[in-house]
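Removed from the display is one protein chain of the complex; every other protein chain stays in position.
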Amino acid sequence: MSTVSNTHRYRERPRLPDLARKLVIFCASVILLVYVLAPFAWLVSSSFQTEAEIVSVPPHWIPHEPTLENFEAIFFYGEEEVTYESRTQADPASGGYIPSTAKDLLPAMWNSFQVAVAVVILNLLVGVPAAYAMAKIRFRGRNASIYTILTTRVIPDIALVVPFFLVIKNLGLLDSLGSLILTYLAVTVPFTVFILVSYFESLPDDLDKAARIDGCSRFQTMTRVFLPLAVPSLVAVVLFTFLTSWNEFLLALMFTQTPAAQTLPIVVASFTSDFTISFSFINAAGVVAVIPPVIVAIMFERYIVSGLTAGAVKG
Amino acid sequence: MAQIRFENVAKYYGSVLAVDKLNLEIRDKEFVVLLGPSGCGKTTTLNMIAGLEELSEGDIWFDEDIVNFMPPHKRDVAMVFQSYALYPHKSVYENIAFGLAMRKYPKAEIDKRVRDAAARLHIDHLLDRRPNQLSGGQRQRVALGRAMVRQPAVFLMDEPLSNLDAALRVSMRAEIKDLHQTMQTTFVYVTHDQAEALTLADRIVVMKDGIVQQVGTPDEIYEQPRNMFVASFLGNPPINYLEGELIASGGRMAFRRDGLTLSLNDDASAKLSGQDGRKAILGIRPEDVDDRATPAEGGAIDGHVNFVMPIGSDQFLNMKLEGKELFFRVGKETRHGNGEEVTLAANLDRLHLFDPETQKSLLWDQGG
Partner (left out) sequence: MNRLLPARLAEKLARRFNYDTRSAMLFITPVMAVLAVVAVFPIAYSLYLSFFKLKLTRPHRVPFVWFDNYIDLLGDELFWSSVGRTVYFSVTSVAAIAFLAMLIALLLNETFRGRRILSAILLIPWAIPTVANGLMWKWIYDSGYGALNGLLLQLGFIDKYLIWLGDADKTIPLIANAFVWKEVPLATILILVTMKSIPADLYRAAKVDGANIMQRFVHITLPSLKPGFALVAIYETMMAIRHFDLFFILTEGGPGEASHVSAWHIYAETFRNLSFGTGSALAYMMAIVTFLLAYFIIRTLGRRL
């Protein structure tokens, strides 16, 4: 056995495994980036192309003649009606058609926003006390309550549609934001409760006891001690609820009929089923629909992850 | 001021009995320690006083009122927790003031009380800090301060010193005792540390498996334990036990195990006269022997030293006699060595005797 070669072999840190690791990570990262960003990038690229360019075969990955006309149509359609009149009156069959419903996009965004905000507020109002009670108060039916609430999320949205549709129709509330807000609660509340209960349970019981001995009623304990401490989970709830409401499609499809109440996803969807509409315009509409949630998600990534993982592994 | 009375109080968790048939009276201004191993029900009892746990049976009285279902925020109690339970998002000042603020005391009064307490506890320079910026000892003082400013009728403490290191624990003990003197309030203190109980208490309540074993002053508990559990729980190192029997010998009673015979003093002899032949367990504490005096008649313990452990001012002798291994503590004047044959003089006034089946003391009255 030659000791000399062994000494030399392990004298310095071997470089190959290190390099190999870095290479693998780099390649994997690139692949992941492509997988995630490529479709999205294509969407963005298409939205900046003119209709003439977008129908090239093979496609231009990067626009040779980038244009803002699609976005202009969305944001300024209502104002510059006369100028666009001539443009949109162009032959629909040529594919350069921008529908008059383009002007519905921004109001639809506003509808989406109102609904989302209302749903967030209601979720917090309803979810926080319930979560506190289930996490910190020992009472009969506590476990049953938790199971019941979580089970309701198992119900598919479709199952809600038919009964709701009939009731709302009979009440004459079809096509109102209120009906959307109410039905969205079914979709968001169980998950909200799940996140909040997990987080509240992770806060020390002793704090609850100390507060009650210090003279807090149950309500005061919740508001003055636990709420300030639960802020990360509250942020997560706001994010999830907002995004879920913003992105919701099926229920909005069923319950809204006119631009008065239609939310963003509905208006965007109406474009995709119309084959005479300019492709580049549809893509631009898609980008507009996508940007707000993406920005929110990226900015608040940390809260989203922590909100999801609170109790996720355990339960 | 508050006198607390438990009347036939029991607490169940489902079918598990946590506290059974508790009858206890805590006098106003008394310092009572609930002592016992974990799971004995002492914390549950404390929580019932606070209102954090609801009793299953019986009544709890504060002076003349029954408080069974009164929620904690309506009771005039303050509590110090083992984990301190300081509000992380509030400053030290706000933590201490919280209880007073909740009870709507005037601002000036709150400020005065908080600063007085802080000064007393030497934390006045920390009032603006957050709990996560403090050391363990400092947090403990804040927890004390929070309870102090309330000037409650009852002061509850749940193993407040267990998270501190040994030196700090000893000095805090003195401070707590001092606090009791100054505040002249009822203190109820929970611990599993028998040394702590012996130092602090006016009276000790020893509990095991939810049942009160004995209630008495530290001296009573230590010197007149009513059963083997109490005898062995207090005292460090624990009491030595030897199985044997009682015999009559020369006009008095004695304990015999094989070659060892120890005479009982007049009191004990009188109590146990006529019980010749009865099986008994002898208890003798490690410190109740002397290696320098000449043993009296019927008071000698001969044994073989297995090994010696010196600790500072004394020596521990691990000895073998009559087939059993015992621990004794003697002074260091005579150095002993491993393997030595040694004769110790037992203090015949400090012998304990127990019934092997009931484990109860044969000498001390079982009442109460």
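Every chain is named by a letter (A and B) in the order it is written, and numbering of its residues begins at 1.
Definition applied: contacts are C-beta pairs under 8 Å (C-beta built on N, C-alpha and C of every residue); 3 or more make two chains touch, one makes a residue touch a chain.
A quick note: this is a predicted structure, and the numbers were derived from the prediction, not measured.
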Handout entry: Contacting the left-out chain in the complete assembly, out of A:Thr152, A:Ser202 or A:Gln257
Key = A:Thr152
Handout entry: Contacting the left-out chain in the complete assembly, out of A:Leu105, A:Ala118 or A:Ala289
Key = A:Ala289
Exercise for the section: For subunit A, enumerate the residues touching the unshown chain of the complex. Expected result: 22, 25, 28-29, 32-33, 35-37, 39-40, 42-43, 46, 54-59, 122, 125-127, 129-130, 132-134, 137-140, 142, 145, 148-149, 151-152, 154-167, 182-183, 185-186, 189-190, 193, 217-219, 222, 243, 246-247, 249-250, 253-254, 264-266, 268-269, 271-273, 279, 282-283, 285-286, 289-290, 293-294, 296-298, 301, 304-305, 308-309, 312-313
Completion exercise
Residues of subunit B touching the missing chain are 54, 68-69, 71
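Please note the rule applied: only the chains that are shown with their structure count from here on.
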Handout entry: subunit A and subunit B, separation of their C-alpha mean positions in angstrom
Key = 59
Handout entry: Touching residues (chain side subunit B, partner subunit A) in the complex
Key = 50-52, 71-73, 75, 77-79, 81, 83-89, 98-99, 102-103, 146, 150
Exercise for the section: In the complex, go through subunit A and note every residue touching subunit B. Expected result: 204, 206-207, 209-217, 220, 225, 228-229
